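First the structure, then my questions, so here it is.
What follows is chain A.
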Amino acid sequence: GGQSTAASADVIKVGIILPLTGSEATFGNMEKNAFEMAYEELKAAGKTTIGGKSIQLLFEDDQGKQDVAKSATEKLVNQDKVAMLSGAYSSASTNVIAGAAQSMNIPILVTTGSADDITKKGWEWVFRGTAAPASKYTVALWEMLDQVIKPKTAAIVYESTDFGKSSATGFRAEAEKRGIEIVYDQPYEAGAIDFKPMLAKVKNTNPDMVFAVSYLMDASMIVKQSKELDFNTKLLVGGGAGYTLPEFKENAGEASEYIASSTLWVPSVTWPGAKEFFDNYVKKFGKEPDYHGAQAYATMHIIVDALNRAQELNNTGIQKALKETELTTIMGPIKFEDWEGYTNQSKPYTYVVQWQQGKLEVIWPEAVKSAPHVYPVPNWGER
Partner candidate 1 sequence: MKNKNLLFTMIALIAALAVPLLIKAPYQLHMVILILIWATIGTAWNLLGGYGGQVSFGHAAFFGIGAYSAGMLNLYLEISPWWGLLLGPIAATLIAYPIGLICFRLRGPYFALAMLALGEIFRILFTNLSVTQGAQGILIMPEITSKVFYYYIGLGILALTLLTTYKIVNSKIGYYLVSIREDQDAATSLGIPTTTYKIIALLPSAFYTGLAGAFYMNYVAFVDPKIAFNLVNVSIMIILVVMLGGPATTWGPTIGAAIYIILGEVFRATLGAANVLVFGLLVCVIIMFMPNGIIGTLTNLGRLLKQKKGWPGGTKHESV
Partner candidate 2 sequence: MSLFEAKNIVKRFGGVAAVNDLSFTVEKGEILGIIGPNGSGKTTVFNLISCFFPLTSGEIHFKGKRIDQVPAHDICNLGIGRTFQVVKPLKRMTVLENVTVGAFLRTNSMAKAKHKAEEIVDFCGLSQFKDYEAKSLPLALRKRLEIARALATEPELLMLDETCAGLNPRESEEAIAIIKRIRDSGMTIIIVEHIMKVMMGISDRILAINFGSQITIGKPQEVAGHPEVIKAYLGDDHA
Partner candidate 3 sequence: MLKVKNLNASYKDLQVLWDISFEVRQGELVVLLGANGAGKTTILNTISGIVTNRSGVVEFLGTDIAKLPGYKIASQGIIHVPEGRRLFPEMTVKENLEMGSLLPKAKAKRKETIKKVFDLFPILLEKQHQEAGNLSGGQQQMLAIGRGLMALPNLLILDEPSLGLSPVLVGQIFDIIKDINQQGVTVLLVEQNVAKTLSMCDRAYVLENGRVIMEGQGQELLNNEHIKEAYLGI
């Protein structure tokens, strides 16, 4: 908690709102770790002190609830007098935090929240660098589908959350453009034990591919039960989130083999520092970070970079500095641009990855692939 009501002269406060308790706390804490790790590295490099003022991170817990997120924002801005905000994990909380920041004219750099809307409202104080709009998670995937897979039919299953819905909407639109027939298209409520009724029905429609947007554990339940049903499709692609995480492989076991997913980051990307980040994180916290960690790590770098460049350490100064960002992070180059109705939205780099022999390999874009893609995937019986 902050005790000073006035901004102290010798610190630049950065407020970071994350779900540190509640059901999203796994990722909130991972991001907090990554923020702190990046901060310490940058501090060691002498970058956290600007003109005699040092950067101070203030973390606030939003418990994954949106009214608490609002309170946390109010507290950081009005009581702790932070110079800028960052964090915001779930889209719901991000909506609220970004809206509040916008109305209080405080720059905010969104770390993870990926609902399309957030950077589509023309909010000039809201920046999104390391997170793609949910419907753009699949840029690389579509390249690959167009060039390699050329599916005629596809099935979409997605969790009934903001992220799931946005992803499905994006996929549906792209499929329509290409004349791909959507043979199954339904949401499900996260946390189900038994997906077999749904999967059996998908199986009956016999799609060329399945596009599935799932949270961590639903993802492993879906592939495990697909295997149990002996439901073979040429490719099952996850729409980010669940299908790329270490826990996915752990829980899905053999059923994870050859499952593909689009993602924003993998440890094997070629951007400088990515591998070091991964290794150092594992060393420090004894756990593999996923793209959420990378987002937080990269975000910290963007913040420090912007603060260092800012002419004035007030809201407009920082806003201007952010706007002028051109920085290559472990998430790739970051540049806040206005495009396709988005404002202050960095263009995302997305990848398609595939589990091969228990390892997550990048299979698309061609330029950065770490292994050739396997397609069509063998039937369950033959894997």
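On how the list was made: all candidates are chains of the complex that A comes from, given by their letters.
The rule is simple: a contact is a pair of C-beta atoms (placed from the backbone, for glycine too) under 8 Å apart; a residue touches a chain by one contact, two chains touch by 3 or more; residues count from 1.
Values in this document were obtained by computation on a predicted structure and should not be read as measured data.
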| item | value |
| --- | --- |
| Selected partner (touches chain A in the complex), from 1, 2 or 3 | 1 |
| Touch list for chain A against partner candidate 1, complex | 1, 5, 20-22, 60-61, 63, 65-68, 70-72, 74-75, 77-79, 91-92, 95-96, 99-100, 102-104, 115, 117, 121, 160-162, 164-166, 187, 189 |
